[in-house]
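One protein chain is absent from this view; the other protein chains keep their places.
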Amino acid sequence: MGKRTAIVGTGQTKCSSARKDVNGQELINEAVRRALEDADLTLSDIDAIVIGNMDHFEGINYVDTWSVDGSGAYLKPIIKVTTGGTTGTTVAFAGYYHVASGLFDKVLTVAWEKNSESDTTGAIVTAIEPILERPTFGGAINAMALQASMYMAKYGATEEDAARVAVRDRKHALNNPYAHLHLNITVEDVMKSPMISYPIKYLDMCPRTDGACALIFASEDTAEKICPKPVWVLGLANRHNYTLFGDQPLVPMITMVEAAQALYAKIGITEPLKQFDVMELYMPSSYSGVQWIEELQLCPYGGGPELIASGVTDMGGECPINPSGGVLSTNAIGATGSQRVAECTLQIMGKAEQRQVPGAKMALASGFGGCFWSDLMALGARKPG
Amino acid sequence: MAEWEQATEDIVYRGRIKVPYQWWVGETGSHFFIKLRDEKKLLGRYCARCNLVFMPPRQACPRCFNKEMAWRELKDEGTLVSFAVPAYTSELHPLEPPFAYGIIKLDGADTGLTHLVAGFKEGRLKTGLRVKAVFKEDRTGDIMDIRYFQPV
Partner (left out) sequence: MDKVGIVGVGQTKYERRKVGETYPDMIYEVTVKALDNAGLTIKDIDNVITVSNDFWDGRTISSMAVQDACGCRHKDISTVEGDGLFGAFYGAMRVLSGSFSTTLVVVHNKCSQSKMNLITNAMFDPIYTRALGLDAITSAALQARAYMETFGVTEKQCAKVSVKNHGQAKNNPYAQLPLDIEVDDVMKSRVLCPPIKLLDASPITDGAAAVIWADEKAAQKAKAAPVWLKGAGHMTDAYHLGDRDLARSPALVGAAKKAYALAGVSDPLKEIDVAEVSDVFSYMELMWYEGLGFCSEGGGGQMIDQGLTGMNGVLPVNPSGGCLSANAVMVAGLARLIEAVLQVRGEAGDRQVPNCKNALAHGINGPCGQSHCVMIVGR
């Protein structure tokens, strides 16, 4: 039961703080075209489409039916999936399940966001429970700051420890033409940048971006005919537990802990740092970049700062994290999770150009969002057995 | 039902979502609106592969994805394909009654433009009627620069 499924093409748009040259449908279309081109397929080859974004960022109801001109869904099946920040990975997951179910052979997914079209915090606030929490909720940055403070208090991590993550990711972005921000900075630069919400400073935080990312999934029946190096989906797992902020532990972040345990058990990962060649992780602040690698079992709890400082996760290290520059460099919220999957795919296909990790055969992509929700997808060069 | 449930009055909390938006129209749409604003011209987009003229204009053909589309100037007059006369009032209605929503196939276009119809006697609207665009004097470059379509 179930078909083995691979990704045979990816497409990312140029990302910037405001893509004024295109409307939403045209942005979607740009990513879709690039993915079709990458896979050397045409629209008529596509059996179904999955789309995702966060509604209130663009103010459009029923985005799936609205998107038709851009997504190519005319007289095709299309559904919308949406789960906040994890939307990008949720969209990728849906693409996988469509094909793995055996009902569709080639499925296009497109995740997008035009954050420039709205007041990001104003929109995000509407995600919060209206009666008990919305009146006091301070936006995503404050939620991240909350978790960061708790982590620092528990393990004695410092602001400099987190700053190293910002330096790493922003430096990696210099190799990525798709990234929104290309900043070459030092720890000192981060420490001097304005404080937004303690301990998160300006350079510790992700930007707000317009962008779209498309993926094409194909079943084992056609993947190898379409693409010389299809990238196989080895496994997925996710946890979206939150209902109210105080309901669950943030340190450690229980959703990431469980998702990692579930995924690793499924596909036989016991030493993630060794077994994965590269990772693209959705980490919207440098502090999440320090903490969540512990939840992923890359090091013991409290060991994040040491691992970051060791250089193991830098380009050239044993397991580079975010060669693309990650979320600190580009955050078109709905698209971001899909970009993680696309970047991992490019790595395994050997198409990552300047940001290529040599010989990458196994990659881990993560999604984050909603409120402290976690998605994980493992990809590999070898067809699962 | 438990005792506490029976004794409880149901509270209703009222609120409103206030998120301002700015939608980028894109280069294709911008060209369309500039022509509308400055010259009172209505432009459609033609796909040679499908042999279809789309109104409103699209950057690429929604049927075949052809990006080589050509601008076509359309007449500001066309045929009423369907219409709907609301019998209720709504804060969203842009005109005072009597007015109608209409799908108008402008001469030269293969798809219909959804817009407003006014200047008709009650009960006199019929599908197939010829209608012509009435433009605003002060146009700002948006779809409401057309005030409405009026039976010819």
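When the chains are written out, they are named A and B in that same order, and each has its own residue count from 1.
Keep in mind that, in the parts below, a contact is a pair of C-beta atoms (placed from the backbone, for glycine too) under 8 Å apart; a residue touches a chain by one contact, two chains touch by 3 or more.
Owing to the predicted nature of the structure, the values given are computational and were not obtained by experimental measurement.
Put simply, the hidden chain is in touch with A, B once you look at the whole complex.
Check A:23, A:209 or A:329 against the missing chain and you find that the one touching it is A:23.
The chain omitted from view is touched by exactly one of A:189, A:224, A:258 or A:306, namely A:258. The residue touching the chain not shown here, chosen from B:21, B:71 or B:135, is B:21. By the touch criterion stated above, the residues of chain B touching the omitted chain are 5, 10, 12, 15, 17, 21, 23, 25, 29, 54-56, 62, 81-88, 90, 92-94, 101-105, 111-116, 127, 142-144.
The chain not shown here touches chain A at positions 1-3, 23, 54-57, 59-69, 73-84, 90, 93-94, 96-98, 100-103, 123-124, 126-130, 236-243, 247, 258, 262, 369-371.
The working rule: only the chains that are shown with their structure count from here on.
By the touch rule above, chain A contacts chain B in their complex via residues 18-24, 26, 29, 33, 42-43, 56, 58-59, 68-69, 72, 74, 114, 116-119, 122-123, 126, 130-131, 134. Residues 13, 15, 17-29, 58-60, 62-65 of chain B are the ones that touch chain A when the two sit in their complex.
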